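Shown here: the complex without one of its protein chains, the others still in place.
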Amino acid sequence: MATGVWLIGARGSVAVTSMVGALALRAGLAEPVGCVCELPQLRGPALPGLSELVFGGHDVVTTPLSKKAEALAAAGVLPGRLVTALTDELHAVEDDLRPVPEGDRQAEVAAAMEADLAAFRDRHRLDRVVVVNVASTEPAAAPHPAHDDLAALVEALAAPGAVLPPSSLAAYAAFRAGCPFVDFTPSTGARLPALDELAVRERVPYAGSDGKTGETLVKSVLAPMFAMRNLAVRTWSGVNLLGGGDGANLADPAANAAKAASKQRVLGETLGYLPQGTTRIEYVDDIGDFKTAWDLITFSGFLGTPMRMEFTWHGCDSALAAPLVLDLARITAAAHRAGRGGPLPELAFFFKDPLGAGGHSLAEQWAILCDLVRRLGTGPR
Amino acid sequence: MATGVWLIGARGSVAVTSMVGALALRAGLAEPVGCVCELPQLRGPALPGLSELVFGGHDVVTTPLSKKAEALAAAGVLPGRLVTALTDELHAVEDDLRPVPEGDRQAEVAAAMEADLAAFRDRHRLDRVVVVNVASTEPAAAPHPAHDDLAALVEALAAPGAVLPPSSLAAYAAFRAGCPFVDFTPSTGARLPALDELAVRERVPYAGSDGKTGETLVKSVLAPMFAMRNLAVRTWSGVNLLGGGDGANLADPAANAAKAASKQRVLGETLGYLPQGTTRIEYVDDIGDFKTAWDLITFSGFLGTPMRMEFTWHGCDSALAAPLVLDLARITAAAHRAGRGGPLPELAFFFKDPLGAGGHSLAEQWAILCDLVRRLGTGPR
Amino acid sequence: MATGVWLIGARGSVAVTSMVGALALRAGLAEPVGCVCELPQLRGPALPGLSELVFGGHDVVTTPLSKKAEALAAAGVLPGRLVTALTDELHAVEDDLRPVPEGDRQAEVAAAMEADLAAFRDRHRLDRVVVVNVASTEPAAAPHPAHDDLAALVEALAAPGAVLPPSSLAAYAAFRAGCPFVDFTPSTGARLPALDELAVRERVPYAGSDGKTGETLVKSVLAPMFAMRNLAVRTWSGVNLLGGGDGANLADPAANAAKAASKQRVLGETLGYLPQGTTRIEYVDDIGDFKTAWDLITFSGFLGTPMRMEFTWHGCDSALAAPLVLDLARITAAAHRAGRGGPLPELAFFFKDPLGAGGHSLAEQWAILCDLVRRLGTGPR
Partner (left out) sequence: MATGVWLIGARGSVAVTSMVGALALRAGLAEPVGCVCELPQLRGPALPGLSELVFGGHDVVTTPLSKKAEALAAAGVLPGRLVTALTDELHAVEDDLRPVPEGDRQAEVAAAMEADLAAFRDRHRLDRVVVVNVASTEPAAAPHPAHDDLAALVEALAAPGAVLPPSSLAAYAAFRAGCPFVDFTPSTGARLPALDELAVRERVPYAGSDGKTGETLVKSVLAPMFAMRNLAVRTWSGVNLLGGGDGANLADPAANAAKAASKQRVLGETLGYLPQGTTRIEYVDDIGDFKTAWDLITFSGFLGTPMRMEFTWHGCDSALAAPLVLDLARITAAAHRAGRGGPLPELAFFFKDPLGAGGHSLAEQWAILCDLVRRLGTGPR
C-alpha cells in the first residue's frame, strides 16, 4: 500500500525528524524505537509498511531540508551520521515540498492545495495520501457562522477574506482531495461541524488533536493511578520549560492558553474533580528542543495523611513526536482503506486533546487502539 | 456479613492504622480515602461493609494499642483527634489481641492459633475470619523437603524443631481453621506447595504478596507507559530511604534482598528486558514512617535520542497500606463466601509480588480486579 | 538590656511563631535551632539575651494570639504542646497588642503609633523598642514628591490623604519615637530618602528588606558557587508554590511582582550577567505554610558542555523566618545602643533585597555580619 504522507509544516522540527527517521529505517540505519506500530500488538499486514511511506508537504519557509536536518543533528535531536548518510534521499524529498499556496480567496488557496496533493499522488502512483498537520500552533480561531454548516462554508470561502484558520483550510483541502487528515497540533484543524460534515460525506477519516509526548503522557498514567487507588489529589502544578521553534511560538500567550488548557483537561476527566494548580509553559531559548517539565502532586491518603510526588521529565519533543507521526499516518491510511470516514476517536492514545468522549487513561486508550488495529486487519479492504 | 479481620502483627504500624481507620470510618469521623473498594467500580453488596469488620490478632510484643496509636499520631500518620475520639473502641479491640502462641512443636503452636481464631469467631458470631499477615518481614526461609507435600508437612510439624517460618505457620493455622489468608508482606506465607494443597483442599482462598504502596506502584504505571510507546528504557535506578519499624527491619540485608528483588521484577516483566540499575533500600531513622524514594529513568527514543525522567515519591507507607488491608480483607471474605479456594491471582492489583503469571501493568490488574468483584457480586453465595 | 520587639502584623504567622518561639526558649521548652545569634561566632554580651525580649505590636485583625497559635500548631508549624504550655504567657502578650490606629491625616495616625510605642516602653521599663514589620506585603507604593524630603513629608502628612504606604508610615512613627526599624517584608518601609533623613537625624538604625528564607537563600550560595568556578549559567528558572496568608496576598500580581524581582536580583549581581528564566510565585491553598520551590539551572562548562542542576526546597516559611526576626531585633537593638543611626547594610545576610551595594554571596554577607557583631561587642555603649 504505497502511502503518501503530506506534512503541513514540512520544514519544521517534527516533520524533518519524521522524514529522516523513516528514511533511516527504510535504509536499515536505525531501529524503530518509539514506533508504536512496530510493537507485537499492532504490527501486521493491516498497516502500510514503513518503507511504503512517501513524503511531501507544505511550508511557509524555504529552509532546505538538509540544513534543517543538520541543525537538528547539532542540537542532539538526530545523529549526525544519519543526516550525512541520507543526503541523497533528503534531496529527493525536497522535490516534493511546495510553498503554501496564496490567494485572495480561501477557495482558490484550497484548490491549489488540492492540486498539490493530487499531483503528489499521481507523481508517485500512491494508493492514498494522508495529510498531517505539524505546522506551528495557531492562536485560537475567531468563530464564524460558516463554521457550522458545509454549504455556508463553501459559499464563504468563495468570497474574499479569511474564514478558516490555516489548519482548517488544510483539512478542507485534504477532505476535498479525498485525503485523510491528522492534526498533531492543538490548532482548530478539522474540528468544525462543517468540516466534519465534509469528511463524513467524502468518507475520509480524520484524527487529532495535539500529540501527547511529554508531561501529559506521564499525567495520563499517573492520574489514573491516583484514581484507581482512591487517593485524593489536592494539587497538581507543573511548569514546562521549552525552547526550539515550537517553544517560541507557544510563548505567545494566545497559543499558550490553548495548549495549557488541553494539558490540564486530562486531570479533571480522569480524577472526576480538578485539583488545585496550573500548568505553565515558559519559553527558555537555551533549553532548545529538549523540554524540561516539573510537576508537583500533593495528595492525601487514608485519614487525610498528606503526601507528595514530584517528577521531572527531560524529553526531546521532536524525537518523541516523530515516530507517532509515522504511526498516525499508517493507521489513518489503513482506516481509510477499511472504509472509515469521519472522526477516529480510537486514536486517543496519541493525543492530548482527543476527539470524542473517551477517557484519558493511557491504558484504556491503548486497549481501544489495539482493538481498532485488529479490526482493521480483518475488516473489508 | 460479619467479618473478622485477624492481623498477624496486630500491634504494628500498618495494623494499628488499619484498625483506627476502620473504627473512624464506622464512627463517621473520616472519609474512605484510599479505600479501593469504595470506588464506584467496586462498591456493592458483594463485599462486607466497612462497619461489618471486627478486629483481632496476634503479636509478639505487648505495646498497648492506644500507645501505638498515639505514637502514630505524633508521627503524623494519624490525626490525633481520631485517637482521642476512639479510645473506647481501641480498648475493646485490645481484648481481642493475643500473644503469638509458643511451643516446642510447631503443630502445637498451630493448634493454639487455630483455637484463638475459633474463639474469636465464636465470641463475635462472625460469618468468617480473614487472617492478614502484617508482621515484620522475615528473612528468606530455609528450604525443607516437607514444604512440597502436605502429608510430609503434617508429619514434620509434629516433630520438634522449626519447619515453617512464622508467616507460613500462620497460613497453615488459618487454612486449618477454614480462614482465608492474605499476605501483605514479602515473607513466605502461603507460598509453599504443601500449603497450597491445604488451601485447595479446605476450599479457602489466599492472596499475596507484599503490598504495593510506593515506588513499585509508580513503576507499575510508568513501565507500561514506556512499553506502550516502544521507548527503550536504558537505566532504572532507585533508592528508597525509609525509617520506622519496617525500615529498621529491612536494614537487615537478608530481608532487604527479598524486598529489593520483588521491587525490580515489575520492570523485567513489563518491558520484556531488564534495564540497568538497581533498587536500594536504606534505613534512615529520621525519615520515620514517611518514605522518600527517588528513581532515575534514562531512555532512548526515535533514532536513539537520549532522554530522562526522575521522580521523587514522599509517601506515608502505613497510610497507604492500611486501606488496602481493609480492601483485601473484604474482597477475600467475599471470594470465600463465593466458594473460591486456593490462590487469588486476580488480586495482583494490590501486590508487588503477585501470585500467578499475570502482567504487572496496574491498569490491566485493575480491569481484572473489577471483573472479579463483579463476578463475586453475581455468583453463588 | 530589656528590649521591646514591636511587631507590625503581630497576629500573622511569622509574628506569632516568633513570639511562641521566644517564650518557649525562655521557658527552656525548646532549643534555639535556627537562631543565628546563638552560633558561637555571634553569641555574646553585645546582644540582648533572648529572655530579655518583650513583645507587643499592631495588627489590623483581632484574631486572638492563642487561636492563631493553635492554627499554626494544627498546620505543623509549631508543636501543639508548646501552645498548650505557653497559654498564660500568650495571654500576657495579648495585652500588649493594639489595633492599627486610624485617622484622616497620616500625621495623626503616626502620632497615635508613637504613643503606643512610648506607652509600651514605659509599661515594661524597656531600654529600647525595635519595630519589626512582618505585616502583609503591600502593593508597590505610588511615588509622591514628598518622599524625597523630610520637611516636605512632614507637611504632606499633616494634610488629608495617603502620602505614605502603611509600612513607611510605621517606619516614620518608629523613627520619631526613637525606635530602630526592621523591614522583614518587601514593602517600601524605610526605603525613602525622607525617612532615611529622619533616621539619620534621630540616630536610629534601620534594616531590611525582605527576609531571605527559602529559594533565595539557596540561590545566595549556589550562584556564587557557579561564579567561583567560572561556569556559565544559561538558565535559572524557578517556581514557588506557596499557600498560607502570605501566599494568598502574593497571588495579587502587584505584590507578586515586587517579590519576584527581589528574588532574581541576586543572580544578576552575583554572576555579573542575568541568565534566562524567571521566578514565578503561585498560590496553592493546599500547600499551606510549607512552601515548595523548584529551580532548574542549566549551565555550560569547559568547551561548552551542557549540564544541569535542579533542586526542590520544601520549607516552612514561618519557621524559617521567626528565629531571624529575633536575631534582627537583637542585633538592631545592639547597634542602636552602640550609637549607629541610618541604614545597616551589614545585615544583608538576612535579606533578599538588602540595603546598600554589597554582594549577594551568603558567605561574604556572613563574614560582614560576624564583623559587625564583633565590633558592637567592643564599641561604645
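Letters A, B and C mark the chains as written, and numbering starts fresh at 1 in each.
In this text, contacts are C-beta pairs under 8 Å (C-beta built on N, C-alpha and C of every residue); 3 or more make two chains touch, one makes a residue touch a chain.
In this text the structure is predicted, and so the values were computed from the model without any measurement.
Residue B:287 is the one among B:39, B:71 or B:287 that touches the chain not shown. Note that of C:46, C:78, C:135 or C:164, the residue touching the chain absent from this view is C:78. In the complete complex, the residue from C:52, C:70, C:197 or C:364 that touches the missing chain is C:364. Residue-wise, the contact with the chain that is not shown comes from C:218, picked out of C:71, C:162, C:200 or C:218.
Residue B:298 is the one among B:3, B:106, B:167 or B:298 that touches the chain missing from this view. Even with one chain removed from view, subunit B keeps its contact list with that chain: residues 234-235, 237, 239, 241, 276-278, 280, 282, 284-287, 292, 294, 296, 298, 308, 310, 312. Taking the whole complex into account, subunit C touches the unshown chain at residues 17, 20-21, 24, 30, 32-36, 38-39, 76-79, 82, 217-218, 220-222, 224-225, 228-232, 290, 300-305, 307-316, 319-320, 322-323, 349, 361-364, 366.
Here, only the chains that are shown with their structure count from here on.
Subunit A and subunit B have centres, each the mean of its CA atoms, that are 43 Å apart.
Spacing of subunit A relative to subunit C, judged by their CA centroids, is 51 angstrom. Within subunit C, the positions touching two or more other chains are listed as 312.
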